[in-house]
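Only one protein chain is missing from this complex, and each of the others stays in its spot.
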């Protein structure tokens, strides 16, 4: 499977929202990007603040930009803050060092897209991203 | 009604896609923005090109920026091309002079958001935007 | 009350300047934004430096972007500096981690705008923002 379809992207978002409801989280914003970092689908729940589209997108886009989850980018930022800070201005949608951005891989392990979730704690955001990927019968990058 | 809810935004997109299917249009990208120009929901059908998120957003965002539909901005651009071109660099999501960006108004006539559609001809894009707004039982700016 | 009117925005600025005069503060720059982060009114007192418009706007706009005061963003930046730094490039008016940016809420607790004050210490800037909101008979986010 080389592409995330719109149907799958919507299933990811529905699954992630379901996880958020199950955990009683704050309202979320969720972006699903294709392998090139271009938005397939986005939804922002009522009551979220204005920057959620950009934050969700930057979590996913930054993950694709570096080939690792935004959780690992956060680890990288703790060790090398200037390096990670320097990426923001040169990445068209930014690079966001906080968990919640997860790469989706195909059967060959290659990235076919990414999911970015924002609105609650970064750890909870990531749980929702993983739940959404699973709900769509897709595979998160290990 | 002062806000477009996520449920309404999704209904707009579903209704606009239905219109596109009915008319046999090319795959579409559709953005729904709040009154401040911030994305509530976006969906891009399979087979659309990479800039569709930005084009759909700029149609809707440009409409909100000037208070008129992107069709009227296209008319303005025909008469005053330099004026409209100068808006791109100062508008955070750009201003796109082509039909398909339609403002949604509340009971008092004030903007509560906007819809941007891209993928087919501008005229057809606009038909889908209007159909989506109608399907969600909302009101397009006259 | 879903909107801050221009009359109210001017009352916020007048009230904030009055607080600054009462406390003997340095000259201030004050921005009032609508819920979407768009400027309603701005005034900069004689003798202030050139970036005050952007700083005042970024305090208020950043608060709306994340849904919390710029004081809380400063607390967040102390714990997670790389995360907050990464928001600047993706927020159209920046995100400024220093007190002085306060969200104004309507009767339903939802943001209807924000005030940003700059020129003195951040603590004093925030006192003026709160005084201005109170002078206009509006409500600051708790």
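Note that the chains are named A, B and C in the order they appear, and that numbering of residues resets to 1 at the start of each chain.
To be clear about the criterion, a contact is a pair of C-beta atoms (placed from the backbone, for glycine too) under 8 Å apart; a residue touches a chain by one contact, two chains touch by 3 or more.
The structure displayed is predicted, hence computed values, not measured ones.
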Residue among B:87, B:104, B:117 or B:136 touching the omitted chain: B:87
Chain not shown: contacting residue from C:20, C:36 or C:67: C:36
Absent-chain interface as seen on subunit B, which is shown: 36-37, 64-67, 80-83, 85-91, 95, 110-111
Touching residues (missing chain, whole complex) on subunit C: 3, 5-6, 9-10, 34, 36, 38-46, 50-53
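Going forward, only the chains that are shown with their structure count from here on.
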Centre distance in Å when subunit A and subunit B are each reduced to the mean of their C-alpha atoms: 25
Euclidean distance of C-alpha centroids - subunit A vs subunit C, Å: 30
Sites on subunit B at which at least two other chains make contact: 34, 36, 38
